[in-house]
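Read the structure below first, then the notes.
Note that this complex is displayed minus one protein chain, with the remaining chains in position.
Labels run A, B and C following the written order; every chain starts at residue 1.
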Amino acid sequence: MQRIAMLGSGFIGRFYADSLQGQRSRDKVISIYSRREESAKKFANQYGCTHWTTKMEEAISRPEVTIVCIALPNNLHEEAVLLCCKHKKAVMTTKPLGRNATEAKRMLDAVEKAGIFNGYLEDLVYTPKFLKSMESVKNGALGRILWAKSRETHPGPHSEWFWDIEQAGGGCILDLGCHCVEITRSFIGKDIKPVEVMCWADTQVKPIDAEDHAIALVKYENGAIGQFEVSWTFRGGMDLRDEVMGTEGTIWSNGFLRTGLEMFTTGKGGDYIAEKAESNTGWLFPVGDEINDLGYNHMFTDMFTALEGGKAPKETFYDGYVVNAILDAAYKSAKTKLWEPVNLEVWRGQTGITRHSHLQEYDADHYLVKEEMTHYGARKVILKNKHSNKISEKIIGDLGAGLPNHGL
Amino acid sequence: MQRIAMLGSGFIGRFYADSLQGQRSRDKVISIYSRREESAKKFANQYGCTHWTTKMEEAISRPEVTIVCIALPNNLHEEAVLLCCKHKKAVMTTKPLGRNATEAKRMLDAVEKAGIFNGYLEDLVYTPKFLKSMESVKNGALGRILWAKSRETHPGPHSEWFWDIEQAGGGCILDLGCHCVEITRSFIGKDIKPVEVMCWADTQVKPIDAEDHAIALVKYENGAIGQFEVSWTFRGGMDLRDEVMGTEGTIWSNGFLRTGLEMFTTGKGGDYIAEKAESNTGWLFPVGDEINDLGYNHMFTDMFTALEGGKAPKETFYDGYVVNAILDAAYKSAKTKLWEPVNLEVWRGQTGITRHSHLQEYDADHYLVKEEMTHYGARKVILKNKHSNKISEKIIGDLGAGLPNHGL
Amino acid sequence: MQRIAMLGSGFIGRFYADSLQGQRSRDKVISIYSRREESAKKFANQYGCTHWTTKMEEAISRPEVTIVCIALPNNLHEEAVLLCCKHKKAVMTTKPLGRNATEAKRMLDAVEKAGIFNGYLEDLVYTPKFLKSMESVKNGALGRILWAKSRETHPGPHSEWFWDIEQAGGGCILDLGCHCVEITRSFIGKDIKPVEVMCWADTQVKPIDAEDHAIALVKYENGAIGQFEVSWTFRGGMDLRDEVMGTEGTIWSNGFLRTGLEMFTTGKGGDYIAEKAESNTGWLFPVGDEINDLGYNHMFTDMFTALEGGKAPKETFYDGYVVNAILDAAYKSAKTKLWEPVNLEVWRGQTGITRHSHLQEYDADHYLVKEEMTHYGARKVILKNKHSNKISEKIIGDLGAGLPNHGL
Partner (left out) sequence: MQRIAMLGSGFIGRFYADSLQGQRSRDKVISIYSRREESAKKFANQYGCTHWTTKMEEAISRPEVTIVCIALPNNLHEEAVLLCCKHKKAVMTTKPLGRNATEAKRMLDAVEKAGIFNGYLEDLVYTPKFLKSMESVKNGALGRILWAKSRETHPGPHSEWFWDIEQAGGGCILDLGCHCVEITRSFIGKDIKPVEVMCWADTQVKPIDAEDHAIALVKYENGAIGQFEVSWTFRGGMDLRDEVMGTEGTIWSNGFLRTGLEMFTTGKGGDYIAEKAESNTGWLFPVGDEINDLGYNHMFTDMFTALEGGKAPKETFYDGYVVNAILDAAYKSAKTKLWEPVNLEVWRGQTGITRHSHLQEYDADHYLVKEEMTHYGARKVILKNKHSNKISEKIIGDLGAGLPNHGL
């Protein structure tokens, strides 16, 4: 059983507490730190915490606390982590780990030097859909992974600090891209080295200094491509979609806006709507169990099971550091307009990987380009001669029926 | 914290145990009863139960047990319930409560006489999608409920006893209809009396004595209609869909086959498929977190929270009894081909409800039939004269654009 | 090339004309009859008709007219048909054919006696989705058909005459049920005799004399079941969905509200919305090409190809008559609350069909109940002994992985 000190009583702190203490959980948030006394008290009251404080170290250092959960703005992560190191307390930090890789590296070094348990709270690689997809990717259902894309876009964050580049460290790339990078990196393989990044970013709509829309490609050593699409300017709700393409299959995952629950309401029923809000009428797409569907339950289960078993969780500060390094390259690329290398001072995965061959043997003299059923019922192979490079086609069987295919 | 005796180590017993002990749960299955020693031992080993037995009473009577969970074939529910009464143990029973209302009524009377906690494990009114939908129905987003349908069809159950009418008590009506009846009854209002049932049932495909396909309508006192569609002959997986229609809106819920996760696989990747099984290739629709999505987590949370708070859970033996009474009427109707009354010896909901009026006033002389935007931009009302019954239409505004509508 | 006299200039007349003269069509509406001069003139002007009239016979009798298209309220069909007979003009009538089977039968007899081409304009068995589905049903992809359902619900028709039971002849059963009956009948087999009908109908919302919501089951001689769900009280647009279940497969078709085009709009863009209409903001689901998607193009192509080839079209007055007979039984059943026989004075399909056997042989002594892969990797068969009726299970292989299945 875990006794948790929660640092931060905002939106994400509440999401964490709902998950940590939800259902029949044996864990408990016992201390809450918030910068504002009013918020700390309110949180303590709502979640039944025995202790609240506006002094960070006070929460961290309490002897009954077994683990510290950092749910603070990005610019306060490092301070909190260093205090955990000082008091040798297990620590979990919300995403992103740092505002950049330099900050992240300092935190990584600190926790490893202190020898404390460190968890990186990247919930979106713990969603039930992701876990199920990952299982299929691992057992080979998709063959060799060629491309993985993750998209997170919505109309912008709730809290003011996100919009302040000093506190946040960046815009939607840092806020949302960190999720996308870890999702796609997981599909491609966390032991495959990210090599370089090309990123477009712009401030298209919001009167802010940071970017509100960005798209990036991340090239991995084995030739696979990760992609992220992030924005604070999307209209229509929160769009969370992932796609993976392999040589033998594909996965499409929709995490939020299309999950099999659809409601139409005129908004005229009963006392439903106090004020006619745009998003409360017409076709709506509620999510059943947000906390479980967004991965919080499986994430904390992994964290605490690892902690109690003396093991590292699936996501550690090292992962947070790699993500920050990739995002740093994205930011640089958005400025230089060049593919920028991912600078990883520490790399703990495979090295010297070569690209997979794309040559599939058909017979001694030919490679196989494609095999298909024609719509007139024959089996056809398209071949490439190994010596002359000439393309030819060959009809083999004469039964079966194929589907027409577009693009000629 | 609950210490559970599980009766039954089959498919559903395992589903329950996975939920009960899942994530960071503080509850524990401590004793397992199975009719077969081998099964009991295997279950005890896998779920870490400290005690196993092939004698039902032995499991129930253990002093450390705080609640008994019945996961046995339908014909053994009553025996198990009576033993719980004898030992004054809180009890939860899998669905359906009895093989018919007579059996269910005896169990209801027994637990109420014994004064023990009784929970009816109807998981599908605890799915995150149902809970979210129910919330919208309750707060009026759909207006007055007119019709609620629930569909559960699949290619047939796993265990042999289901196919034996003696043990099961019936076919897909009893097995699947019990879910559907409680879902639709909840949407319409559990305090609204079910009045009569019309049911079609047939054995269309399977060489069995019970029905393998059935459709029924359940009329409620306020004029609302419940509907179920159940089958053991559906091809394509497990189809779990609910629909609710109200005067101000509609809800469509897809619980299993279309939840936002889609995978295509050729089946040629890695070691994925040992044998080329039909259902392991092509487009597949996995469910992320089956246990949570099917309602088990929220169900047991409600059960134990109620038990610990000295309250009745949302679903009690009384609900199970009402469901059985409705299904009895369905079985009778399938034979007599008549609308059959629902016989409820005990009714604890509202009585003397009258049907809602369908007359919406427009002005002193007219009722409003319909108001709409025409596609040529005008607002039009269709009215019915209160005295002459004559229908007329009236153009009001001349702005806006409507969508064409079919069916003339 | 066809020269068409159009009778009726309302909503459906315009839909027909848009289809008839759409794209690169060689056909032309040359004469338009409307009861109101203003409407006739407007239509003639918009569609380039050389002739307009407020006298029905004038339109029908014009020598250059090769076919008459009836797009009038239900109570005027018979008069129009008889005039076509008198002038020996090919005729096509919108659905339903009559207000009841008696009326329909008179029209059928008249056109057959006159020996004129007669087409029944049931567009929804000509939608691209229906045609594609039907092809799969015909070539056996679904095995033996067990059940077919069609649903059409929307917030009510546009024109006032629909709401007047005298002109319309009924409510949503007649208006929408005629579509559903012909769709499901086609899937089950138009040569299979409909035997009896059970129907629930009610006026739940609208201040009208006819029903605004109904559900019915239609039993066919081979044991298959047709189902329709129709309503004028649905909120959320026009819901057009069909389902077919066979022993080897299933089809789900969504004709209108979910066709792969999704739009979110705040409604604040440009001049988009003159008046903030409820249905013009939020998530919207437009249909790409309504005329083609609702079957009008393929319907008229079939009609004229048949006419020019001297053949009967796919849908004739005879089909309209069968539909009316089924709907008559539905109306009767809604009143008597009994399964009512379908009275067909003329039956041109198969007779003396027996129900399919549901006994699948496994070996000399057993029937096969079910074969499946268990999740622990074995192949399992559930058998029924032919003599003792005892159910047993048998494990066969031990490889492969199955999907868990609910409902125990």
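A few notes on this one:
Keep this in mind: a residue touches a chain if its C-beta (ideal position, glycine included) is under 8 Å from a C-beta of that chain, and two chains touch if they have at least 3 such contacts.
Because the structure is predicted, anything quoted here is derived from the model rather than measured.
The residue touching the chain not shown here, chosen from C:F162, C:F300 or C:Y318, is C:F300. Taking the complete complex into account, A:V205 is the one of A:L82, A:M134, A:V205 or A:A312 that touches the chain left out.
Interface with the hidden chain, as seen from chain B, comprises residues 235-237, 264-267, 278-279, 281-285.
Against the chain not displayed here, chain A makes contact via residues 10-12, 143, 146-147, 152-164, 175-176, 179, 198, 200, 202-209, 212-213, 215, 217, 219, 223, 225, 227, 231, 233-240, 245-250, 256, 273-275, 277, 279-280, 290, 294, 337-339, 356, 358-360, 367-370, 372-374, 377, 380, 382, 384, 389-393, 397, 399-408. Taking the complete complex into account, residues 1, 23-27, 127-129, 131-133, 136, 139-143, 246-255, 258-272, 286-289, 292-293, 297-298, 300-301, 304 of chain C touch the chain not shown.
We adopt the following convention: only the chains that are shown with their structure count from here on.
Taking each chain's centre as the mean of its CA atoms, A is the chain most distant from chain B. Between the CA-based centres of chain A and chain C the separation comes to 47 Å, rounded to the whole angstrom.
Distance between chain B and chain C, defined via averaged C-alpha coordinates, is recorded as 31 Å. In whole angstrom, the spacing between the mean C-alpha positions of chain A and chain B is 35. Residue positions of chain B touching 2 or more other chains, listed in rising order: 143, 246-250.
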